[in-house]
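Let's turn to chain A:
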Amino acid sequence: MANKILEIDDLTVSFDGFKALNNLTFSMNEGELRVIIGPNGAGKTTFLDVITGKVQPTQGKVRFKGKKLSGRSEHDIARLGIGRKFQTPRIYLNLTPRENLELCCNQNKNVLATLFKPTPKAERRTVGGLLETIGLDHKADKPAALLSHGEKQWLEIGMLVAQSPDLLLVDEPVAGLTDDETERTGQLLISLAESHSVIVIEHDMEFVRQIARQVTVLHEGSVLCEGTMDQVQNDPRVIEVYLGTETSITPEQMLLLRIAATMAWADGDFEAAEQDIILERLSRQFAQATDDQATLKTELKDLLAKKIPLEELVPQLQTPAQREQALMLSYEVIGANQINQAEASAYHKLVTLLDLPAETVSRLESATMAHGSNGAS
Partner candidate 1 sequence: MTRINRRKFLVYGSTAVGTSILLKACGGTSDTTGGTTAPAEGEATTASAGGGGDTIKVGILHSLSGTMAISETTVVDAEELAIKEINAAGGVLGKQIEIVKEDGASDWDTFAEKAEKLIDQDQVSVVFGCWTSASRKKVLPVFEAKDHMLWYPVQYEGQECSKNIFYTGAAPNQQIEPAVDWLLENKGKDFFLVGSDYVFPRTANNIIKEQLKAKGGTTVGEDYLPLGNTEVTPIITKIKAALPDGGVIFNSLNGDSNVAFFKQLKGAGMGPDKYPVMSVSIAEEEVRTIGPDFLKGHYAAWNYFQTVESPENEKWVSDFKAEYGDDRVTNDPMEAAYIMVYLWSQAVEKAGSTDIAAVREAAYGQTFDAPGGTVTMNPNHHISKIVRIGEIREDGLFDIVSATDGPVTPIPWNQFVEDTKGYACDWSDPAKGGKYKEA
Partner candidate 2 sequence: MITTKSVGKKRRRTLEAGIVIGLILFLLFIAPLLLTDFRLGLLGRFLALAIVALGVDLIWGYTGLLSLGQGIFFALGGYAFAMHLQLNLAGDGIPEFFGLYGVSELPWFWQPFYSLPVTLIAIVVLPGIVAGLLGYLVFRNRIRGVYFSILTQAMLVVFFNFFNGQQKLINGTNGLTTDTTLLFGQQVGSDRMQFVFYVATVIVLALTYGLCRWLTRGRFGRLLIAIRDDENRLRFSGYNPAMFKVLVFAVAGGIAGAAGALYTVQSSGITPQYMSVAFSIEMVIWVAVGGRATLGGAVLGALVVNWAQALLSEQFPEVWLFFQGALFLLVVTVLPKGIVGWFRDDAVRQIRDLLGIQPQLNTYPDLELDPDVKREQRELAGK
């Protein structure tokens, strides 16, 4: 109980009848980094609004460290130790980054203290340190209006940290950032997660993969599913809400594809062309009509873009038939181009893991060769 930092049960928020959140139940542990994904209109931002007290729940409870939040005002909640970063960076453009940070760093936020107490040395130092961390030390005393979009994003994250909250709510931190900015933002968040509990709302899957441990998927105002990135990604409901259309493959097929993919990825990165061929073939395995193949191919691009060790995957195969199929696929995959050292070893590993009878293996291999060749023609 004690180590739950945030508990939400049966939360409903409705604007004029439209339910932005619908009997949502959610909880997370102290020190956890939780990513919340979900298509537009899933209620992600409203979810944050409720936690931060901007929107009052129509029904249901929100508990932060066991304290009820409903009825408290924003600043009150913020003082309890919940910090929030907004979707579009909201910083004070007429103030310098240093001043922005000092504002948030101020520990005693009542009127008179702010008026009479000079900024203590300690806070100055913290601010200085923060400016270093977010890489704005050389622009510390220019008006924040002059910062680039990325710098603004960081500044706001910095403000969040300066506030030294226990729970950080971060709304789309990498929206509109360049790749390496995104990269660095990711590292920043991960390092923050060591000392804080963090909730990140994000669209960018690449980024989510980079940072995600636990993922919660929101859909139409309630939790669709929760779990590790892989579990979530394999969940067809998620695939459905995300990609809209019903995908053409079952979880079992997905598993097979994964194994194949792992083989394919075995020797590290491909050229785009090679990747394309592989996906081409894989998709042909599971779809007949050409346009289906096309769509499946794009789906796969997303879904297979992550490496998972074979040791995890293989045991999930139930029937021998599946194992055989897995083998065939993999063989075909590595057959796509000259087999190199890495692939060979990976393949052997697979075979051993599958531990099919030797003759079956050879039979399948030959068959695949034939099939593959005329498939290519």
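To be clear about the criterion, contacts are C-beta pairs under 8 Å (C-beta built on N, C-alpha and C of every residue); 3 or more make two chains touch, one makes a residue touch a chain; residues count from 1.
Basis for inclusion: all candidates are chains of the complex that A comes from, given by their letters.
Predicted, not measured: the structure shown is a model, and the values here were computed from it.
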Neighbour of chain A by the touch rule, complex-wide, chosen among 1 or 2: 2
Residues of chain A defined as touching candidate 2 within the complex: 52, 54, 73-76, 78-79, 83-84, 86, 90-95, 99, 102-104, 106, 109-111, 114-115, 118-119, 138, 141, 159, 163
